[in-house]
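All protein chains but one are shown at their positions in the complex.
And now, chain A:
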């Protein structure tokens, strides 16, 4: 009897093993066209199943697979943002990276270009001048190293302050145009028991805090501060940055962010805004498709956005922002022509239109806008975007090492550390790791 039970339990455990083996194949690729003749190119993109734009990208890839003249099939794999860096780094180190990869610009892609893992795409742009000219100014430059372009941006983005029109109307608030007005808006909301701004600051989402501080610093010292830090002529503990950090701490102490925000994750903070519990939410324009989606966002009809007003009027319309969703072709790719064809297809006018109107992705290419097709949030976002005079990319894109440490320092500041001391430490670290 005992032996029978033992055998039964062992058998059940073994079945458990087999259950794990069976399902591996279905997890990543949703394209069912594997039986096609042509070769298959693997592609890794950034997106979680909960991101609404993933659907748009999948449609685009399926359409390309059906219609491309090279007969290749693109096999996409979507990896969530928090896992993406680790996954790509591991694949790069073991030489198993996919053929086409999502990448961030500036310092991030430079790591891999220096490691000789990325194909040089300059000649494709030289051959197709029309394609090269279709890109907005300032976009291709961020993925140009040593005079050659290595990455193709498919969208642009900026960090903007989303707000709930309904809540603003309820308390008679209008969109602030100066920093003092912004503070007054937050104070009014607080007095009425509404959380002014939803913010997250767990270790994985540290960049959400650092983009807020960076936005404040843009308002204090404009574009020059970012460019100076990038070139090494200005330091991380520059007075302007310290002032931005101090202002942020003032806002924290005043209670503008939700209670216990230091332990809140990115998705929780967004949920706070989406359920109408917070009046404002500071994040990138890539969130538009999520915020427009009524299934996810209960206040979808009431969302609009404004540019965070600068502390110093002279620096109006300098915001955190950059490219979005860039792709690079790796040296593992056997058919670079086909890969470039995909990128051209992705950035052509029709697809740029589809991605903009349906999923709120602002194109990186010049584009004739049909305002009637835009959701109201997209329209507001594009208006903000077009008003910007300068965009400062996120620090962790500019430099992987120092950018990550800036994110960590931002968390320390959010938790009440002295801004001057924290930034001094960061500067020391930067100098030690020259």
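Quick note on the criterion: a residue touches a chain if its C-beta (ideal position, glycine included) is under 8 Å from a C-beta of that chain, and two chains touch if they have at least 3 such contacts; residues count from 1.
Following the convention adopted for this analysis, contacts and distances are computed from a predicted model.
Within the choices "Acyl-CoA dehydrogenase family protein", "PH adaptation potassium efflux system transmembrane protein", "Carbohydrate ABC transporter membrane protein 1 (CUT1 family)" or "Pyruvate ferredoxin oxidoreductase", the name that UniProt assigns to the complex's undisplayed chain is "Carbohydrate ABC transporter membrane protein 1 (CUT1 family)". Per the touch definition above, the residue from A:337, A:387 or A:401 contacting the chain not shown is A:401. The chain not shown here is touched by just one of A:86, A:275 or A:348, and that residue is A:86. From the set A:43, A:206, A:278 or A:320, the residue in touch with the chain omitted from the display is A:206, counting the whole complex.
Only one residue from A:303, A:398, A:411 or A:430 touches the chain missing from this view: A:411.
Chain A residues in contact with the hidden partner, per the touch definition given at the top, are 85-86, 89-90, 92-93, 111-112, 114-117, 201-204, 206, 259-260, 262-264, 400-401, 404, 408-409, 411-412, 414-415, 417, 422.
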